[in-house]
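Apart from one protein chain that is not included, each protein chain of the complex appears where it belongs.
Here the chain labels run A, B and C in written order, and each chain numbers its own residues starting at 1.
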Amino acid sequence: MIRVVILGQGMVASHLVVGVERIKRGELQPYGIPFAKYSLPYSINDIEFVASYDVDPVKVGKTVYDVAYSLVGDTLPVPEELKKISVYEGIHLGSLKGLVDNAVGLEHRLGLKEAINRLIDQWRIIEPDVFVNIITTEPAKPFNELNKLEHAIENNSSKVSASHAYAYAAAKYAIETGKRIAFINAIPSPLANDPAIVELYNEAKSVIIGDDGATGATPLTADLLEHMAERNRFVEFIVQFNIGGNTDFLALTVPERNKMKEFTKSSIVEDILGYNAPHYIKPTGYLEPLGDKKYVAMHLEYITFNGLRDSLFISARINDSPALAGLLVDLIRISKILVDKGFRGTVYEVNAFFMKKPGPREAKSISKTLAYHRLLDLLKNIDVVKY
Amino acid sequence: MIRVVILGQGMVASHLVVGVERIKRGELQPYGIPFAKYSLPYSINDIEFVASYDVDPVKVGKTVYDVAYSLVGDTLPVPEELKKISVYEGIHLGSLKGLVDNAVGLEHRLGLKEAINRLIDQWRIIEPDVFVNIITTEPAKPFNELNKLEHAIENNSSKVSASHAYAYAAAKYAIETGKRIAFINAIPSPLANDPAIVELYNEAKSVIIGDDGATGATPLTADLLEHMAERNRFVEFIVQFNIGGNTDFLALTVPERNKMKEFTKSSIVEDILGYNAPHYIKPTGYLEPLGDKKYVAMHLEYITFNGLRDSLFISARINDSPALAGLLVDLIRISKILVDKGFRGTVYEVNAFFMKKPGPREAKSISKTLAYHRLLDLLKNIDVVKY
Amino acid sequence: MIRVVILGQGMVASHLVVGVERIKRGELQPYGIPFAKYSLPYSINDIEFVASYDVDPVKVGKTVYDVAYSLVGDTLPVPEELKKISVYEGIHLGSLKGLVDNAVGLEHRLGLKEAINRLIDQWRIIEPDVFVNIITTEPAKPFNELNKLEHAIENNSSKVSASHAYAYAAAKYAIETGKRIAFINAIPSPLANDPAIVELYNEAKSVIIGDDGATGATPLTADLLEHMAERNRFVEFIVQFNIGGNTDFLALTVPERNKMKEFTKSSIVEDILGYNAPHYIKPTGYLEPLGDKKYVAMHLEYITFNGLRDSLFISARINDSPALAGLLVDLIRISKILVDKGFRGTVYEVNAFFMKKPGPREAKSISKTLAYHRLLDLLKNIDVVKY
Partner (left out) sequence: MIRVVILGQGMVASHLVVGVERIKRGELQPYGIPFAKYSLPYSINDIEFVASYDVDPVKVGKTVYDVAYSLVGDTLPVPEELKKISVYEGIHLGSLKGLVDNAVGLEHRLGLKEAINRLIDQWRIIEPDVFVNIITTEPAKPFNELNKLEHAIENNSSKVSASHAYAYAAAKYAIETGKRIAFINAIPSPLANDPAIVELYNEAKSVIIGDDGATGATPLTADLLEHMAERNRFVEFIVQFNIGGNTDFLALTVPERNKMKEFTKSSIVEDILGYNAPHYIKPTGYLEPLGDKKYVAMHLEYITFNGLRDSLFISARINDSPALAGLLVDLIRISKILVDKGFRGTVYEVNAFFMKKPGPREAKSISKTLAYHRLLDLLKNIDVVKY
């Protein structure tokens, strides 16, 4: 079994727990789970959710069933098994500021240092193997040096993001208990891209995977750019618009949160093409009735042979949260396998396929197709996948 | 130098010769030529066109300059150097039936066997290294056994396609002169997919590359399907429409020519996805004012995680002939390299990237991105590309 | 009340009866019914379906409930009221040839003349006010002169289409009983465009409305062309593709049925623009999993001020049958009003908005927006709509 703790019980987490339970029940095909067709050492049935954390007072104290029912119950059957999992109070550090009025975290009454200790105490009992960070996109910066991060935590500094605090707590839990864990960061906060965090996970003989789960239009854009590069077409410009109606899009109407996203999306252009083609790639807007199904519009022009110009237009309607939830199923399985195999720090081959801004910091984006096959090679080399 | 003979002096051939000469003159960037960024043993400057063949009486006897000027002179500067290359009478065998009224080939007055000998005699003088087959899409079937092909030629049979006749003549020229050559088949007629032809090229210690140059919407579709497969999304259906105004689209309004194309396009779905998702992938129509710039419309729906449905719509405006011409520049260079390195028969690694229906017959389609990287690996293994 | 007979119990008819009953029950908003926002002399509640006719042996003898349940029961609740309406054997005349193997019509055992009399006898009892022709698209030609039509019926000629036979029977029923009726032809068979039929309805003091209900991409194209014309933009070409998975798309894979559709769609270009811009406007293909929801792709280029070129691309996913069913609700109400007001023959103002090929034969297509406002003016002039 893989014991999983969820950080942030929103739409993605709700799709994740509902989907996994439905697959366990044999009600659902494992579509949207990249490596479902290979026989990995852990099956989807081995995933067990043991606790969830949030800072929205509407959710804290409820069961995961209650929250999932309120978020996705109108379109999906919510399995009763989820009534056994509780939503505990987590760390806030302003991560919902401006979005949820009365969000409250453990650190509000305990201070940050003590809040982290409280979490570690809980985890000693729960014994998680894997942590999944899917809180709302928050402003966050790397600390670069581990002692700076520790200093900031010590001083209750507002520079510490909720993601950093959770990642720190998980690593400390690993160090203190001697258990190796994996921490998966599916949001833009720089963790696998923060040398301070990577160093910490090396110390903890644990694995940090991140940053920013590669769903939506960006992986498609990456593969399209690879398609262009492989034909030596000269991309004159690329425009990519995004609009949705879920909390994440609402969060992105706040400029400093939007910047977090723009940063992780834009790096792909130069990394894949080899030159920085002019581009406009940003989450563009929020329109509530779109709900979790976003609308993506893309336009790209390029120069082909003999100097002539071709144009490409893409429109898509994509369910936002399930796409990430599907990736998380495999991230949980693969990161646990890596821990078992003795990997530590961050693992570029995993990040390159699953993440928009693959760590470590100096790493480049590559097309997702290339990344998929390199990850497959890694899994074969460590005797995890055969074929 | 690489001495090249063109078979079929249409739009693609005109773009090819004009583009190569403009690049030699330093007037044009090598966009649309896949491997232009690598330093291959032959540069683009090493390509020399030495003769062209056609069966349209309007073209035969003219220079390549004249034909190129009439076809692309309105949009591109046509270099004077092309006045030195003549368009000779080639083999017809009905390849323009219904499209050009009074098309006439050498075999009309000489018989097929003698026509082939006439070509070989010319080539003994011209000494070509590489043949590029870009005649109009024609109905054609594989012979499977070499003696059946030889028997049909002997008997002046109408079952022999112009492509088969040209490929046969080129191989015989190689055998008789002891010179190893490469024959590139960029149209749907099965040559690299015909065991008879592959056997013949093995005998001739020469290389046959084909079939059907991978341009337009199909390579994009292949890479999109790979993108779906790598996420284990379940494709419910895929529709792909195509309309253009050049001779090739006109040819495809004739049902038996259209069938040739549908066959090479459809095989990618099952090969890449692993199941035969319902699809409608066909050249759809002809509308003269679209000219060489085709309009492609695509729609795809798939099931993602938790059983939800996503949709993708693509519209594109693509210059048809330059795309293939750009590929041919590299096909000429790479196939000559392979000949130099002692390859014979057909070479799947080249076909898989450059062709819609990669030979040999039993080969599968793979995504173009995968194929690109496998070809790059081959070129590195034989010390052609370094990095 | 308006007593309605349905001819052809397929998808459209099923949507029509289900939708109207759901609106009567107060379960459904009247979306998709153009004049629902105006208070017409007949409300939607006044529509009463009294009988349905078909020639598919699977349907004949069943209730409308049974058929509707099998066709749309997976997505819509099918009201129990529909169990009271029977599906009777109608006239075949080859209208399902090649689509349904063992289709049988009254004329097979009675001969055409006697079959028509049998229908009239039934209608004397049922007393319908309005007939709605929604059989599958069939090959059909106008008779132009009434005596030729009567002669053909007399002689059991295979030139008589099922639509002609039904329209003839309905008019004869009107003449014989002295009751004025309306016949709505929502398929491409030329009835309102056949002077023979228009003359017959004049004689019968009844109204014939047609031909070919204006749903799907064509009305949108008409309004887009009007948009271009009003800015004096020069349309260089227009392409419109259509693919679906219902019986009507299957029918259109048969070339002579497809021709019927192409004819009614293409006439709009010259009528609205004033010149025959090059166009490709055809039902393009059939792909079963698309079901009743078709995919439409459109591309249009035009010259704007200073000779520059603009491009427009449209993709749409449209439920095919409900769109027509919504129009039929108003066609039933408005045609009954016209009968009450003493109109006879055909009524261009109604046809121009609701039909793709508005009769009478010499009439032009106009944009649907213009047509809507002219029809509104007519309804105001005859005191039917106030505002």
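Here is the rule we go by: a residue touches a chain if its C-beta (ideal position, glycine included) is under 8 Å from a C-beta of that chain, and two chains touch if they have at least 3 such contacts.
Predicted, not measured: the structure shown is a model, and the values here were computed from it.
The residue from C:Q29, C:N45, C:N155 or C:N276 that touches the chain not shown here is C:Q29.
Shown as candidates are A:K24, A:K282, A:R344 or A:R361; the residue that touches the absent chain is A:K282. Against the chain not shown here, chain A presents residues 236-237, 239, 241, 243, 278-280, 282, 284-290, 295, 297, 299, 311, 313, 315, 317. The missing chain lies against chain C, touching residues 15, 18-19, 22, 28-37, 75-76, 219-220, 223-224, 226-227, 230-234, 274, 302-319, 322-323, 325-327, 329, 367-370, 372-373.
Following the convention adopted for this analysis, only the chains that are shown with their structure count from here on.
For the pair chain A and chain C, the distance between C-alpha centroids works out to 52 Å.
Annotation for chain A: residues 311, 313, 315 touch two or more other chains.
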